[in-house]
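All protein chains but one are shown in place.
Labels for the chains are A, B and C, by order of writing; each one numbers its residues from 1.
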Amino acid sequence: MDFIASPYFPVLLAFLVNAAMMTVVSGMALVLGPKKPTKTKLEPYECGIPSKDSARTRIAAKYYLTAILFILFDIETVFLYLWAISFDKLGWFGVTEAGLFVATLLVGYVYIIKRDALRWE
Amino acid sequence: MTTFVFAFLGILALFLGVFLITRRNPVAAAMLLISDFVILAVLYGLLDAHFAAAAQVIVYAGAIMVVFVFLIMMLNIPNEQIRFTRVTNIEWLLAFVGIVAAVIVAQASSLGWLQTAFPNAARILPNAPSENTRNVAALMFTDYLWSFELVGFLIIAAMIGAVVIAKQGRKH
Amino acid sequence: MTETNMPIIVQTIATVLKIFVLLGIALQVAPIMTWIERRQMAVTQRRLGPNRVGILPKLFNNWGFFGLGQPLADAVKLLFKEDFFPEGVHKTFYFLAPVIISTTAMMCTMGIPFGHSVVVFGQYIDLRPVSLDVGFLFLFAMSALGVYGVALAGWASNSKYPLLGGLRSSAQMISYEISMGLALIPPVLIFGTFDLQKIIALQAQGFWGIFYAPVSFLIFTVTMFAETNRLPFDLAEGESELVAGFLTEYGGMRWSQFFLGEYTMMFTLSALSTCLFLGGYELPFVTHEMLLSFVQKLTTLDVAFAQWIVVLINLGVLILKSAFFLLLFAQVRFTLPRFRYDQLMRLGWKVLLPIALANVVVTAIVLGFIRF
Partner (left out) sequence: MSLPELGLLFSVLLFLIGLFAVMFRSNILFQMMGIELLLNAANLAFVSASKMVGNLDGQVVVFFVMTIAACEAAVGLALVVALYRERSTTETDDLTLLRG
């Protein structure tokens, strides 16, 4: 019975309740709605142009490059949160540490801007 | 009760792991891996590593797997091209079974040693969950100071590496 | 949140009730917001907006209830609309995508405190379903998972337009997630904790968070729009863009499920911004104890009943303050033109990110001088 006192009981309970409710809500129309599948209705929507090749397209570097840079800046955010929470305990020593950390990452950021990696045109 | 929930989630994570490495469709495997990471985050929480749990969801499930999903969506790999497994030569399989046996034996015998080697050198392990993050941070910024700065350099190296590889071969 | 070790039953029931209170609020936001937006869009365009849908016309002699029946009618229509899987669609992920978006949005709502605390059968119950050591980072983690719903919706729809739409809007969401994360660091520096209840208590005594970290408030408000794919960051389903973005192949209840998730996320981010910057569920300069004693004197009830009135007041204050942001969402939607995709990404990466980083550094240095 001690699991109920642990802070993760509400998390799991809330997840079960939400997941069940959302699945029911989005699945209800399947149960209640009429079933009349016609050929045209099932075709993927192409603004009326018959769809040529399979849906998947070629690679564009900018999308996955954004995701990669997102990981690296996300790690920075997590470490800065760690520093922010113990800001009072660490004092000026902590501020210089975090300043060094942000400075190193700023160099990387400037490199990205100079190298024009995130050109979106 | 907590041990039961921990065991249940652990076994669920293992089943998801086994299920995901035997998938043919990489997006299905990525989704299973994401749910695996979230279950592991709850396991960390039950082991009183609260900030590690949050960081696990934010970094692993929320950032690294996004690149996997983007890649799989864009690489446009037809499913039939993905062969199932490559258990061709038996030596590999025997090597793997050998590793499995060795690891399990080592783990079983090392449990006792782990407890004796570190007789509860409790630096800061509060049981009050509300102080976990603060103490982890305090410990990291004092004792592991140099590792923290090196993390910055590691991230820069990855950043520059990724940009160079992505921009390579930009002839047109 | 020192919960005394008390009979488990009261605690579980309290947790379940807390979850359903916030779930109820979140589920109400979507229909009401659709009504507000359609009426407000009508007013800004000098027309009437929905005012026909009434109930029992003979009884109320065709009174249109100012169109309040419209969201109800939409909901019923969506429930009975035919729901099918288009050809070639990857069934499980086509079904899973809206569920992921709305479930993660609902899970985000679980972190918002809607009241101080209630003492029931001698047990102290903290009015917040999920009270973790990492506080509002739980919301940040759950919103990070929302990206997969969009990406999956794009991929599962098996045609070019949704795939590109899904990629573009998830790339947009993750770009603005960094700025959102960095924007929330100064409040942690100032208040020194992740715990929203403690932050609200500090704000009740002193000034609101917005005066301490105004730049963070601005950045967070901008990222709120981008995180929920709202105008002016409306690229996903903008009319002039890729057909309907990742929503092309969806229809009926599943299509509205995406918007349920979107509106819930809007409410959650507004409530989080309220808790961090506008003093959460507390009235300005009125701490929980003052309010309790004031209500007791006013209604001459003892503590056990007065506290429930206080909870209602707190809930009302939180909803009112979040409503300010929701109306801001709606009003911006009818005034600002839509960003082009490259402008949008340039703003996210090259403008917001440096400002957020600079804001963190400046706050740290200023606080350093004040405190040490």
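Throughout what follows, contacts are C-beta pairs under 8 Å (C-beta built on N, C-alpha and C of every residue); 3 or more make two chains touch, one makes a residue touch a chain.
These figures come from a predicted structure and were not determined experimentally.
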item: Displayed chains contacting the withheld chain; value: A, B
item: Which residue of A:Val11, A:Val25 or A:Val78 touches the chain not shown here; value: A:Val78
item: Touch residues of chain A, complete complex, unshown partner; value: 59, 61, 64-65, 68, 71-72, 74-75, 78-79, 82
item: Absent-chain interface as seen on chain B, which is shown; value: 2-3, 6-7, 10, 13-14, 17-18, 20-21, 26, 29-30, 33, 36-37, 40, 43-44, 46-49, 51-52, 55-56, 59-60, 63-64, 67-68, 71-72, 75, 77, 81-83, 85-87, 92, 96, 99-100, 103-104, 107, 111, 114-115, 118, 120-125, 132, 135-136, 139-140, 143-144, 147, 151, 154-155, 157-159, 161-162, 165-166, 168-169
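Rule of thumb we're sticking to: only the chains that are shown with their structure count from here on.
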item: Chain A and chain B: spacing of chain centres that average the CA atoms, whole Å; value: 17
item: Residue numbers of chain B (touch at least two other chains); value: 45, 50-51, 58, 62-63, 66, 70, 73-74, 129, 133
item: Junction residues of chain A - those touching two or more other chains; value: 1, 4, 7-8, 11, 56-57, 63, 67, 70, 74, 77, 85
item: Chain B residues touching chain C - in the complex, by the definition given at the top; value: 27-28, 31, 34, 38, 41, 45, 50-51, 53-54, 57-58, 61-63, 65-66, 69-70, 73-74, 129-133
item: Sites on chain A touched by chain B in the complex; value: 1-4, 6-8, 11-12, 54, 56-61, 63-65, 67-72, 74-79, 82-83, 85-86, 89-90, 93-94, 97, 100-101, 104-105, 107-108, 111-112, 115, 117
item: Footprint of chain A on chain B - complex, ascending; value: 1-2, 4-5, 42, 45-46, 50-51, 55, 58-59, 62-64, 66-67, 70-71, 73-76, 129, 133-134, 136-138, 140-142, 145, 148-149, 151-153, 155-156, 158-160, 162-163, 166-167
